[in-house]
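A single protein chain has been omitted; all remaining protein chains appear in their positions.
The block that comes next holds chain A.
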Amino acid sequence: MPAITVDGLTKSYGQTLALDDLSFEVGDGEVFGFLGPNGAGKSTTINVLLDFVRPTAGRVEVLGLDAQTHSREIRARTGVLPEGYRTYDRLTARQHLEFAIDSKGVDADPERLLERVGIADAIDKKAGGYSKGMAQRLMLAMALVGEPDLLILDEPSTGLDPNGAREMREIVREENERGATVFFSSHIMEQVESVCDRVGILRDGEMVAVDSVAGLRESVSDGTVLRVTVDRLDDEAIRSVRSLPDVSEATVENEAPPTLVIRVDGSKTDVLSALERQGLEVRDFSTSEASLDDVFRSYTTEVNAR
């Protein structure tokens, strides 16, 4: 049974379509990276999983239960690190954790939990005086209360320094080894690639790729990334480059100077001459092996040529 099933999920706010017929599954015991640029709809999806917002259409199941009618039971078995939260300034870390422990009706030691996230020394300090990173660690500790079957972490590295982000990934790994499914969102590829079994890339409310990290890498491993600086951007030219048999992706990376990123398996000269045939002047170009970041960029950057 999958830990999360999203089927045809659509959510619109008035005229704005936040999620458009989104479907994906997260397997039991898997670490799933939910990737996409800011505003792609990651938080909206998580808000639906937690029943903070109601879908316009579609079906969502978490831990085999309907996300709307069984939300309480889902949340009893889920640890959540929300995005855009605010801690209770006048309450200490201990009180925050005691609240989570009371709420879940479990037995847990606030001190142990705070040790795990590395802020045990601040246990009796009021959260109002915490830095963003400390607040984030406190929220992670709250999410760990009661050994949840599922962890939903929304942009967990927010406010953490590189060291903190590494510790966070370490905890994700430990929780996964314990048996928990981990679903976490990020807008930064490198944060997910080292811990995730699979990655889903969301763009404009639609899932544009779901694969293992290895698979995503595979899909571009024998490709070369060609960066071309031209004198101007032209829709027609990009379309003609895309139509070349060896080109798998062509996107605009930059508008000033106008730069195109093109993933190509074969001849680079073909690409350059195709551009010139369309009347563009090639001012500079460089090549590199495709990194996961390029994959992410190619999936999430809108072609925006004039």
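The rule is short, and it goes like this: a contact is a pair of C-beta atoms (placed from the backbone, for glycine too) under 8 Å apart; a residue touches a chain by one contact, two chains touch by 3 or more; residues count from 1.
We take it that contacts and distances are computed from a predicted model.
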Undepicted complex member, UniProt protein name, chosen from "Acetyl-CoA acetyltransferase", "Phosphoribosylformylglycinamidine synthase subunit PurS", "ABC-2 type transporter" or "ChsH2 rubredoxin-like zinc ribbon domain-containing protein": "ABC-2 type transporter"
Residue among A:L17, A:A76 or A:I188 that touches the chain left out of view: A:A76
Hidden partner interface residues of chain A, rising order: 47, 50-54, 64-65, 68-73, 75-78, 80, 82, 84-88, 90-91, 95-96, 99-100, 102-106, 139, 142-143, 149
